[in-house]
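Complex shown without one protein chain; remaining protein chains in place.
Letters A, B and C name the chains as they come in the text, with residue numbers starting at 1 for each one.
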Amino acid sequence: SSGTPEVIIPGASSYNGLNLVPQMGWDNWNAFGCDVNESLLLNTAQKMADYGLRDLGYNYIVLDDCWSIGRNSSGYLVENHVKFPSGMKEVADRIHGLGFKFGMYSSAGIMTCGRYPGSLGFEQKDADLWASWGVDYLKYDNCFNQGQSGTPKLSFDRYNVMSQALNETGRPIVYAMCNWGNDDPYDWAYGIANSGRMSGDIYDSFNRPDSRCPCTEAVGCPWPGFHCSVMNILNKMPAIQSRTMSGYFNDMDMLEVGNGGQSDSEYVVHFSMWAMMSSPLLIGTNIPTLSPANLAIYSNPAIIALNQDPSAGAAIRKWRYFVDPDENGEGEISLWTRTLDNGDTVMALLNAANSTMMMNATMNDIFLDQRTAGAYQEPEELRQTWDVYDLWANRMSEAEAGSLINGTSTVSPNSTTRYNATATSYEEGLENNATALMGVHVGSIAPSGTFSAEIARHSVGVYRLRAQSSSSLRKRDEL
Amino acid sequence: SSGTPEVIIPGASSYNGLNLVPQMGWDNWNAFGCDVNESLLLNTAQKMADYGLRDLGYNYIVLDDCWSIGRNSSGYLVENHVKFPSGMKEVADRIHGLGFKFGMYSSAGIMTCGRYPGSLGFEQKDADLWASWGVDYLKYDNCFNQGQSGTPKLSFDRYNVMSQALNETGRPIVYAMCNWGNDDPYDWAYGIANSGRMSGDIYDSFNRPDSRCPCTEAVGCPWPGFHCSVMNILNKMPAIQSRTMSGYFNDMDMLEVGNGGQSDSEYVVHFSMWAMMSSPLLIGTNIPTLSPANLAIYSNPAIIALNQDPSAGAAIRKWRYFVDPDENGEGEISLWTRTLDNGDTVMALLNAANSTMMMNATMNDIFLDQRTAGAYQEPEELRQTWDVYDLWANRMSEAEAGSLINGTSTVSPNSTTRYNATATSYEEGLENNATALMGVHVGSIAPSGTFSAEIARHSVGVYRLRAQSSSSLRKRDEL
Amino acid sequence: SSGTPEVIIPGASSYNGLNLVPQMGWDNWNAFGCDVNESLLLNTAQKMADYGLRDLGYNYIVLDDCWSIGRNSSGYLVENHVKFPSGMKEVADRIHGLGFKFGMYSSAGIMTCGRYPGSLGFEQKDADLWASWGVDYLKYDNCFNQGQSGTPKLSFDRYNVMSQALNETGRPIVYAMCNWGNDDPYDWAYGIANSGRMSGDIYDSFNRPDSRCPCTEAVGCPWPGFHCSVMNILNKMPAIQSRTMSGYFNDMDMLEVGNGGQSDSEYVVHFSMWAMMSSPLLIGTNIPTLSPANLAIYSNPAIIALNQDPSAGAAIRKWRYFVDPDENGEGEISLWTRTLDNGDTVMALLNAANSTMMMNATMNDIFLDQRTAGAYQEPEELRQTWDVYDLWANRMSEAEAGSLINGTSTVSPNSTTRYNATATSYEEGLENNATALMGVHVGSIAPSGTFSAEIARHSVGVYRLRAQSSSSLRKRDEL
Partner (left out) sequence: SSGTPEVIIPGASSYNGLNLVPQMGWDNWNAFGCDVNESLLLNTAQKMADYGLRDLGYNYIVLDDCWSIGRNSSGYLVENHVKFPSGMKEVADRIHGLGFKFGMYSSAGIMTCGRYPGSLGFEQKDADLWASWGVDYLKYDNCFNQGQSGTPKLSFDRYNVMSQALNETGRPIVYAMCNWGNDDPYDWAYGIANSGRMSGDIYDSFNRPDSRCPCTEAVGCPWPGFHCSVMNILNKMPAIQSRTMSGYFNDMDMLEVGNGGQSDSEYVVHFSMWAMMSSPLLIGTNIPTLSPANLAIYSNPAIIALNQDPSAGAAIRKWRYFVDPDENGEGEISLWTRTLDNGDTVMALLNAANSTMMMNATMNDIFLDQRTAGAYQEPEELRQTWDVYDLWANRMSEAEAGSLINGTSTVSPNSTTRYNATATSYEEGLENNATALMGVHVGSIAPSGTFSAEIARHSVGVYRLRAQSSSSLRKRDEL
């Protein structure tokens, strides 16, 4: 008798069925640190709805460290009632009422990084409490872990306790590990979590090396640290690129756009590349003081659509050259590509050198993986002509962004600049070639051709490539 | 009373008595990935028999990932009946009927790399099922291993469970570990397996560095990755050369010859060096579309005889110089040698630089190990004159290979170009100096002499050296 | 019912409530090694009181290795009665009587580094004995640890046994781990100890590399070794800077000032940077032979106040340039800053190059962390004008130091050069702007300004910066 097999569908599940595309939302840490309270959360949520950010998909409000005041005599955490006078359950209810989900923070140690009580040894009690509050998401840090690390097994076992505890609650809770890449979580956390940080903490710098972030590679890094720049984190991704997949995402840390430490084009690089890599997109700035320019960056649906693409993969760095260093001693250019779910390919030409560069991408570079994947015949991709769409060409004007901020916008929520993902998922939108997701057609690449573009200093060009006869592209049940 | 000792004969056994020389065959992954089904396997087997590949020794047909559809209620795996409508047992029977053995794939994790059910925790059930189907070979991968790695002990313990389970079935099953060199399996897997991968996955490139394959050495590599080039993998072997031995082979991954990413001479390097290193030889391309030139590479019996030599060792890289880099920034030349079972020595002059090189090998280089192995008298090898045979000189012509492909060949199966190992083992053939195994005599090297040859860009010269009075060569019971 | 939460106040506690600022005192090892006896301890304590060192805060007298003679039949350690004829309890009493606390040494191994009996397996017996003697401090070494290391967990578990044993005694005992940074204690020891060595042993050299101290970074160092120079140890700190905190200090090892191997300005660097980094300050020389110049270094209250600042943090290395190497092949300049508890900032311009340098610190460098910490508005610090105080400008003259040594001093114990921390803590002194803690006003830095100073070869300028309108500086409950 054969029984009824339990079918496993490759590439379409996750350990708990959640987070098939990367989580999006807001987290207070980058801009506020421990300065948390309920009005910050609620005001932020209200503004995010008003500015259209919620409907672009930023739908988790995550409260980071420093919210508790200790444990009660039963061992349950107690929220700080000065900061949260309504009580955390009420805060969660109001956040839900605004159309958001609610995220919470703790650490797999005896204390949080801020030296508040940690969850090590209290996993089930804490998970039960959060579930009773209506928590939908847990960021789970790595501070004060009592030395329970040093091999993948030690870290897996510690993080797995909370994974099991969350499942035990019965409530769907996205589990976002934050162990900074210690013991290579990208190699073992898929089965127990929905995302995992792969580097030390970001800081608001484009590429300045800092002695507190000593590694330039994720794998084999003995000390993730913090004060890692955008370019530092980005360049730790290529080696582990294949470990980003539907249901488990390599988390490059929260976004700094809006915090003042980088130029507009540097923030465009930061946002574009986080989207390209399928990193979670957590806004990390003060929403009420957001400038129109920065809102326009966060609000580019054509870029967000890359992040939310059902392919759920990370871009590949096809080449990298060290050139033309800046005042930090850093200079490089690189080409990144990624195949999307509908057969499109996206390509980023990244100029992190010190001056404007004419950059080129050949068909051979773009489709390297197809060329070398057992192609006993020339791959179809190389025989296509590809239309090229610039995904930043429709960036919202400052005037339009300003009108969103001051509540005077008259632009349709479905235009070349705006998109409502609450109403129509990105997947559906892409099936329908929604205008706002496609950018502007700027040319094409013929077989054996080369795409060239002038890219400014510390800037990026991001292009969606669509085959002119894409229906002929062979689809394979392949990984 | 002395009792009856259990005799251990050095160098002639293995953990389960199998695989005293490296396994040969075909595996679908490199060319087909998850696109598997029974007709692919059966058609391939038929063609391999027709083209003479089976009788050259390629006698395992290995089905890689993506063949199952889940587990039944008893916990047994169930094959995908759409892909394998006859059922796996029937497929195995037909493969056996064509004169092949049948190989199967799983992973020492909760899922396979393709996210099908893995065998971790189901080892005995899975081994029993495969044995009941008539499986002869298991490729056992490392994906989704729940962090059970990080020290040799953790990896050993996990892989040992399947080793014991396979033994428990009573059926002889070759156990091919595929843990990519994690935790240095070359140092501990001899006692539990028949071969072990020592690097991240190969891709069809001669020497292009790729950010997804970050290591250049096997030992101490924190992240094996994939997209490793032929030269990358080859140069990871010298440090662990001594850990290849009869019954346990360092597996350099499946062959890319025929997949289109390399030139003819690059494929010759790839095939020659895999043979020299006693790596398993698994053809990784689409057999029905194989070109005559590529068939001629796979079909060189003089090279295969190196691989199947009872010495079962790996070549030593005697020297390596970085010179004359190509467009990938890579350029080097190297000398490799290996002592064979009958006292012959094989030598490869490898030119991975960017232009033709006149390359030299001195007697001191070739016989370095003899010179430095406690030679309290001058080693006999250095006092010999050695005849030199070029092992690629008798490469099958494209016309002849084409006639094998279209079934019109009239060449004898035992000629200068062809060999039937089913009828006569390579060991026997070498004892009889079978023509097809000896190549063409191209000169000799006197004591204190030097051998020189012009080697083209990205090419290799492979030479068998035979002492003119070899009967005088001292044989030692030595390791 | 909510129960009564146990309040955790961030940044103001430690595992046992002790050592909220770094320990200060004297340890015999650097100058005497195993040449220990009771008169050495008692004479040293008397002199330290006489010279004013005790009242500057150096109030632990730590007896290092080689004091025992074995274990008695009950398993308790026995002191060497030749060296300590009065018995250890009596020695402790007399030390207490001189106004000091008493420290003791052992090793988390079967023997101490000097091959005297170690405490591994005898933790509770030894802790009980020490408590019965009145011991206030334990330096706990790492020699002969039976291989119980190699992962953070193995080291944590071993050191935790003594931590628990000390707590069990009921006596407050500062626990100073000395495992040389093995297995990254800065990442796990906060919860079980009060300080932890982060490097191999110091030796009395400013910057000479030595083959016995092979690492230049703390993290990932496979062999801490010994014979580490001042600059070697200092430059291992930046990566782990954030792991120094109130209650747990990264211990850079005992001070060499006075031992003859460095110039006066090199000793000034050594002492200043240990203070800046909140390293424990243990005098490691022979007090009775201390020169006036060296006493003046140990006695600078403005520098000690940095070390004893309630902020309890370590300075950040903002930049480092390799320039102008000396005869050891070493040459570099660097900028270090640290934010103090009262809103002041301290800055060190360190010249470890081979000649005098004009060194500059910009406001952007000094306040980098404020600029990049989610500053959605320009940080207040950058809009301030800062007064600059040179903390070495009031260094005690050799004449004055000499008068302390020969007991003829007539200077007030609260002058520009002297401070009595027994009477008034540094925290209080800073609140009151005690003269001796503030150095000499030498200028100011305006917004967008740069501070410049000529710094001699192998020397350092240390400056306290105070905002002219510091009351406006935003205070955040932040980490």
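Just so we're on the same page, contacts are C-beta pairs under 8 Å (C-beta built on N, C-alpha and C of every residue); 3 or more make two chains touch, one makes a residue touch a chain.
Please read these numbers as outputs of a predicted model, since none were measured by experiment.
In terms of the touch definition stated at the top, the absent chain reaches B, C within the entire complex. If you put the hidden chain back, the residue from B:E217, B:D324 or B:E427 that touches it is B:E217.
Of C:Q146, C:S263 or C:S355, it is C:Q146 that touches the chain left out of the display. Screening C:T289, C:T385 or C:T422 for touch with the missing chain picks out C:T289. Counting over the whole complex, subunit C has residues 29-35, 65-66, 69-74, 76, 78, 110-111, 113-117, 144-151, 154, 203-205, 211-212, 214, 222-223, 225-227, 256, 258-261, 284-286, 289 touching the chain that is not drawn. Mapped onto subunit B, contacts with the missing chain fall at residues 2-8, 10-11, 13, 150-157, 183-184, 187-188, 190-191, 217, 219-220, 238-242, 316-317, 320, 371-378, 476-479.
Note that in this section only the chains that are shown with their structure count from here on.
Shared contact partners of subunit A and subunit B: not a single chain qualifies. Taken over every residue number at the interface, the positions common to subunit A and subunit C amount to under half, indicating a different-residue contact. Superposition of subunit B on subunit C using C-alpha atoms only gives a rotation of 180 degrees, nearest 5. Chain centres here are Cα means. That of subunit A falls 41 Å from that of subunit C. Rounded to a whole number, the gap between the C-alpha centres of subunit B and subunit C is 58 angstrom. Counting partners per residue, subunit C has no residue that reaches two or more other chains.
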